[in-house]
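Missing here is one protein chain; the remaining ones are kept as they sit in the complex.
A and B label the chains in the order they appear, each numbered from 1.
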Amino acid sequence: MSDPVQAVALPHAVDVASVVLGAAQGALFASQVAKERKIDLVGIAMVAIATGLGGGIARDLLLNQVPAALQSNEYVSSALVAAVVAVGLSGAISRLDPLVVAFDALSLGLYLVVGLSKASSLGLGSVPSIFIGILSCTAGGVVRDLLLRTEVAMVTVGSFYAFAAFSGALVYMGLLQVANQGVATWMAVLVTFSVRMLSIWFGWSTPHA
Amino acid sequence: MSDPVQAVALPHAVDVASVVLGAAQGALFASQVAKERKIDLVGIAMVAIATGLGGGIARDLLLNQVPAALQSNEYVSSALVAAVVAVGLSGAISRLDPLVVAFDALSLGLYLVVGLSKASSLGLGSVPSIFIGILSCTAGGVVRDLLLRTEVAMVTVGSFYAFAAFSGALVYMGLLQVANQGVATWMAVLVTFSVRMLSIWFGWSTPHA
Partner (left out) sequence: MSDPVQAVALPHAVDVASVVLGAAQGALFASQVAKERKIDLVGIAMVAIATGLGGGIARDLLLNQVPAALQSNEYVSSALVAAVVAVGLSGAISRLDPLVVAFDALSLGLYLVVGLSKASSLGLGSVPSIFIGILSCTAGGVVRDLLLRTEVAMVTVGSFYAFAAFSGALVYMGLLQVANQGVATWMAVLVTFSVRMLSIWFGWSTPHA
């Protein structure tokens, strides 16, 4: 379906980037919640690491592999450093709010394509690959919400996460039929990022039940 | 312990049936919750897929296999179609309430025997097999309750789920000693189904702590 070498070559740098962005976002989210509830610094660090690594670990478990996050020291370390930097700079970052939202949307797209390409390169069908891709980019946020006992963003109105990821996944699967993996990958990141950003910009939400 | 070919032959159609029934039940449950809380259609679909596939994925992860649900396109697709149909027909289905309850109890029994037979056919002992069986048929509901932030039905009074499953599991393990797998399987489904239906009919609940 796709060149496994290329598929495996892609994920590493992209994967670390999604983990770093995810952990930073998790740390900022947890410190917001901590203002009203009793959550300590160790707790924020744990939530950040779980948010950053959750999606990738869920993905690799389903693919029956030792999680990439455990095969080198850099993933957990990067997640922890990202969390500490994010909390340390949170005063400055809150003034940089649009940048944080952009990083979050970018992380969504990156995590998605790593999941899609890993699943495809292991020979999974298109539907399970899309399932893995969407799980990859949403599971970290679900773990974060469960640990913090906040509404699970993925299932609540207007989150638009899953829909943005699904759009990106369809683009990836479609382009893979007619173009090379590089084009499919970056177009999928672009579409996911754009749908997510536009949904925030225009205040879109998915239809209510 | 049991014929692996038969054990593997059983699960497929039965497994898909449990996934479909589980996803339909998850979708209906989520749309009920959505009336009072902000959960959108994408959220209902995610909850339905998680409810339908959760038990089987948990089972296969513990058995250290790539989940059956990811080895073909049909599981995720069937779960999604079941969710859409269930929500679409929910007006009619609510008038068919007893049928939904019956489907749910049937799904409990089917998921149980797939878990039991898969675990046994891989050579696991009787206690771990029962553990896997009960996990198979309850994990989907636990994931559903966590995502929706409702009481976890498995641990609350009167749910009677785990007890029905445990009864079915004991029947399966007992009959396997004296009869063939087919008899054990269908008697276990019957007992699980009956205990669950009778518990609803008579308003039984397990003893309160």
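Note that a residue touches a chain if its C-beta (ideal position, glycine included) is under 8 Å from a C-beta of that chain, and two chains touch if they have at least 3 such contacts.
All figures in this text were calculated on a predicted structure; none of them were measured in a lab.
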| item | value |
| --- | --- |
| Residues from subunit A at the interface with the omitted partner, ascending | 30-31, 34-35, 37-44, 46-47, 49, 57, 61, 64-67, 69-73, 75-77, 87, 146-149 |
| Positions on subunit B where the hidden chain makes contact | 61-64, 119, 124-128, 130-132, 142, 146, 149, 151-152, 154-160, 162-163, 205-209 |
